[in-house]
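A single protein chain has been omitted; all remaining protein chains appear in their positions.
First chain written, first letter: the chains are A, B and C, and each begins at residue 1.
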Amino acid sequence: MIIHHPILGPRDAQEFVYLGDASLIGRPDGLTASIEEFHNYTYLRDNPAGAHRELWYHEQGDRSWLVVTRNTVTHEILQVELARDVARAEGRSK
Amino acid sequence: MSQSNRIAGGLIDRSQTLRFQFDGLPYTGHPGDTLASALLANGVRLMGRSFKYHRPRGPISAGSEEPNALVELRSGARQEPNTRATVAELFDGLTAQSQNRWPSLKFDALAINDRFNSFLTAGFYYKTFMWPASFWEKVYEPIIRRAAGLGSLTRLEDPDTYDKGFLHCDILIIGAGPAGLSAALTAGRSGARVILADEDFRMGGRLNAETFELGDQAGAAWADAAVGELASLPNVRLMARTTVVGAFDHGIYGAVERVSDHLLEPAAGKPRQTFWRIYTQRAILTGGATERPIAFENNDRPGIMLAGSLRAYANRWGVAVGDRTAIFTNNDDGLRTALDLQAKGVDVVAVIDSREGGALLPGIRHLRGAEVIDSAGRLGLSSITVRQANGATEVIKANALGVSGGWNPNVNITSHHRSRPIWRDDIAAFVPGTGEIANLSVAGAAAGTLSTHGALVTGDASARAALESLGLTAKAASLPKAEDAPVRITPMWYVKGANRAWIDPQNDVTVKDIKLAHQENFTSVEHLKRYTTLGMATDQGKTGNVLGLAVMAGLTGKTIPDTGTTIYRPPYTPVALGTLGGRGRGQEFKPFRLTPSHKWALEQGAVFVEVGYWLRTQWLPKAGETEWRQSVDREVLATRKSVGICDVTTLGKIDIQGTDAGAFLDKVYANTFSSLGVGKCRYGLMLREDGMVFDDGTTARMGQNEYVMTTTTANAVTVFRHLEFCRQVLWPDMDVQLISTTEAWAQFSVAGPNARKLLQKVVDQDISDAAFPYMGAGNITVGGLRARLFRISFSGELAYEIAVPTRYGDAMIRKLMEAGAEYDAVVYGTEALGVMRIEKGHVAGNELNGTSTALNMGLGKMVSRKKDSIGMLLSQREGMTRDDGLRLVGVKPVNPTAELKAGSHFLKTGAVARAENDDGWITSLVYSPHLGHYIALGYLKNGAQRIGEKMRAVNLLAGTDTEIEIVSPHFIDPEGERLRA
Amino acid sequence: MPDFILKPLTALGHDHPEVDILGPWTITERADIALASLALRRGRLGDVQTAAAAAGVPLPQAGASASGAVYSAFWMTPEMWMVEAPYASHEDIRAHLLPAFGDAASITEQTDAWVRFDLAGAGLERLFERLSNFDLAKAPAGAATRTVMEHLGCYLIKRSDTLVTIYGPRSSAQSLHHALTVAAQSVL
Partner (left out) sequence: MRYSGFRILKEALTGHKGWGHAWRDPEPQTSYDYIIIGGGGHGLATAYYLAKEFKQARIAVLEKGYLGGGNVGRNTTIIRSNYLLDGNEPFYEFSMKLWEGLEQDFNYNAMVSQRGIINLIHTDAARDAATRRGNAMIMNGADAELLNRDQVRVMYPFLNFDNARFPIKGALMQRRGGTVRHDAVAWGYARGADSHGVDLIQNCEVTGMRIENGKILGVETSRGFIGAKKVGVAVAGSSSKVMAHAGMRLPMESHVLQAFVSEGLKPLIDGVMTFGAGHFYVSQSDKGGLVFGGDIDGYNSYAQRGNLPVVEDVIEGGMALMPMIGRARLLRTWGGIMDMSMDGSPIIDKTHVDGLYFNGGWCYGGFKATPASGWCFAHLLAKDEPHVTAKAYRFDRFLKGLMIDEKGQGAQPNLH
């Protein structure tokens, strides 16, 4: 597969490490969340057959974490964003 | 017998003669020959045996679709089983032998299977060999397994090397026949980066096998000229002997280049083959079409082949397969073979044309509405039986029969993404489905355009479309005038009969097998394939699949497209495993990581151990030591008595800076680091989000906004990845910068009562306990050289870790040993390191097993619940906080001379060794020379409450059962007085 | 104060850098370059740019390298560069850079984390096509990228059509060197 890195352009997916669903960006706060909420965050997945937003890490590249929107049926990649930008847009900060 | 079947013409170089051997007999051929063409030229039709019935087999094709003529090529360690004689390029000195036969190709004992064919039907195995029950594994299966397989491996290491590589292009063109050459010319002339790959050693495809003219040139001459022009273009890479084997995601193709297979052996330093990963913007498949047979009884004899192949042998290789040749066809292309052969002076005894009516070929016995219904000849065709339109049957003497059932476009690669081909009635064949593989187009015969003119036109058009989509401009092309015959075919798949008619000749799948599958309701295409093994042979059913499908369609009364399609999987043709393995073999399987003291340790005769990619000193034997334990015990005792040195560079080191560095560490560690004083270190415990311990290590605060984190050797990479995740994704606004410094520093542990004395001789600053207390950290100098010092201990002794820039690491170990001579300093390896950490009760890899919590390790209090950190909350789940859960304990044998084994399980005294009595296990075990007996760490249920309990460590694998006592995991200096000395 | 000087070794384990000449190509181990990573502290881009300009440290765009009078640099990751300087004059490169950048940047010595090989000669793309998926032929001079060669994460800098610098993990210097020479022999 080829991932079109927002900064570096097309790169072989082999340079990346895959983590999983981009919902992992939305980590609850451990001091206020319930165990059940944290369980849902850590363990439950939509696992769609179709467009899937997912986290890839450019380990053998520039070390950026990316959010890749990819069709899990065709493997077509629809969008690639820097995960840091996505995280900020989702309200994450410090 | 010297090339008795060679006739005039062909693209072989008769000025040179090549000698070769098949089954020990000598033959000759010429450059340009394949093994098959040369054998046929020498009158050899019998080249193999089928898989199940061991029926005699000769080639049915002249290309990579060949299912029959498989041989063991070369000998000794280079022996290469299942090699298609039809594509094996002849070279001087070639040797080959037939396979899957015993004792000889002509007299094969297992041909007896053919006599029992009424038992060995499709699905036979599933119904039988069950009685008595024990016989399957003891009797039946061993017999079946002995008969398995086709060719053999020698079990010797492959002596050749293989390369891998990466290519980039705008347009990849797969196949250099008329369509491919046309596309390449258009694309190449435009200036685009083009790769043209062809599996053949001679580009031109069918143009080399036909007598067509292109413009005023012979087809092969036109191809030569086209190749010549392409070779002159710097933006075009021509890759003959290169098979594109698979289409992968996003325009990546895999290709195998046979660099040296046409040589006796590869030149020095050169690979046998190279596996290329080709990155493309666009690809055009111009892979041509493959002819398919018509099934009839006993249609599998040597001498019976595809009509177009018979023609190719005559036109390209100057070989007449037989001196009495017949043709059996359902389409006009079969007639072309008859005419070409006749023009070459070959005696064409009959053309059996299943189509009724229509014009007759001049000067040839052309039987319309006729069928071949049987054949004869034990090791090769001697006659065919023909049923004429009027029902009369006739035996015709013939030693070659060309069969044409029509042509199947080579859709293979287009279905590598699992898209299904589409049926076209007008050519009675499947053509590629569209759009499934992005940016791949198909032209020429592969797309179902079966004329030469059509190939040139569609090849050009595909290239134009590709160029345009890339924003490039195509120059006007002038295509030569070429043959443009329409496809005239009346589909006819098999001749009805009571006996076996072969569909898949290698696996011996016959029309009867398909009928049986239908009868037993294995009618879906996938069931048909799996039940009969149709299409599972080494050719993936390139000639047989559509035929089998058509037979099933006939049985079910459905149309062929309604019956289904089968799809092909990568690779297009089989690929040597060596090629896909590349250089990564033997010692080069993975790179080495060498420690800064490696050169010194090598000089000292160290024994090394693989730790991930690292090689570390495991122990360092002294003269006279014959057992490893002697060395390890000495290293431990010397360290505890005086001082020992260990290279600990392999531990991961991560430089963490930024104004939020402390807050960041509080998030990623279970314990607190923001409160750590500058110039101090602290042991840190890192959890995964699921609350299990991820890693541990010592992290030092080198400045207000600067920390150095240490990870375990094993987790250096994964911890760094995790920290980047936390930094970029979870807390993107934290001011934190990360970089690995693992390799930048050569780091040595100096441990033992005399550690300070030794180090004080080396470092430039005062490192007295007052100046550099326990858990201190700081920048110092060593002979003026910048260095770092950490007062930390894994061994339980007074200990430091000192780091210098890596290039000085070799000098540093020598310096430390020199300075330590007066204290009898030793270097200790990973074994002694393990002994001392277990004596001290520190957890390491065997305890950090990914399923252990801080609580399990006796470190539960380290998980701060006053702050949010990774894994804090989920570590509090009920199943992970049980009071009676596993706890880390120390173990010692009650009898001090008793041996123990890591991995032994804990059982109460008197308990039966069953799972319900399993109380835990020994994680790590060493012999403690300090204590004079084995000691161990282990996880024990409710372990914290069981200190002092006597129980057993049982190792059922070795049959041992040893009485043990559960003790504190801290075997030495539990109060830590030595550390703080 | 102890009175001795530690003697350095090259990454390949010798006193002096190794030079291999293979056909048209020369592979030279380089031990004469000091390296430091330089990362922006949050919100300090302006300060860093000013300091870099004053100190003569280039800050090239993503995927690129740039040379200055003393310092050269290549881009590593967003907001981070690797700065190169002559080892003879800048062995303690961090000490040189810190005063210029103060607390606006995080600077970490990287000199001995890497082994550097310079490959010189015509047609280097034929060599690298067996080692890396980087499209060297298409890359402009000055391109810098991280890439994998023989399982090793390396930085590749195309200085010109006939000169390429490779930084590989120092502990694997021998494995990387082996891969480079074997690939060269295979292509020759």
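Simple rule for what comes next: contacts are C-beta pairs under 8 Å (C-beta built on N, C-alpha and C of every residue); 3 or more make two chains touch, one makes a residue touch a chain.
From a predicted model like this one, the values you see are computed outputs, not experimental measurements.
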item: Contact set of the excluded chain (shown chains only); value: A, B
item: Residue touching the undisplayed chain, where the options are B:355, B:368, B:590 or B:761; value: B:590
item: Chain not shown: contacting residue from B:355, B:901 or B:933; value: B:901
item: Residue ranges of chain B at the interface with the undisplayed chain; value: 51, 78-82, 118-119, 121, 124-131, 133, 136-137, 141, 144-146, 148-158, 160, 162, 164, 246, 248-249, 252, 254, 275, 277, 416-418, 512, 516, 519-522, 524, 526-527, 530-531, 533, 536, 538, 540, 569-571, 574-578, 580-582, 584-590, 609-610, 688-692, 694, 845-846, 849-851, 874, 877-881, 901-905, 913-915, 917-918, 921-925, 954-958
item: For chain A, residues in touch with the removed chain; value: 1, 13-14, 18-21, 35-36, 39-40, 42-49, 52, 54, 70, 72-75
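Rule of thumb we're sticking to: only the chains that are shown with their structure count from here on.
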item: Centroid distance [mean C-alpha coordinates] between chain C and chain B, Å; value: 33
item: Distance from chain B to chain A - Cα centre to Cα centre, in angstrom; value: 28
item: Chain C, residues touching no fewer than two other chains; value: 133
item: Touching two or more other chains - residue numbers and ranges from chain B; value: 279, 660, 733-734
item: Of all residues in chain C, those that touch chain A in their complex; value: 62-63, 75-78, 133, 145-148, 153
item: Residue numbers on chain C that touch chain B, as the complex places them; value: 1-11, 13, 31, 37, 39-43, 79-80, 92, 103, 106, 108-114, 129-135, 137-138, 150-152, 169-176, 178-179, 182-183, 185-186, 188
item: Contact set on chain B toward chain C in their complex; value: 161, 163-168, 269-271, 274, 277, 279, 583-584, 588, 590-595, 598-599, 613-614, 649, 655, 657-660, 705-706, 733-735, 737, 739-746, 761-764, 782-786, 804-812, 815
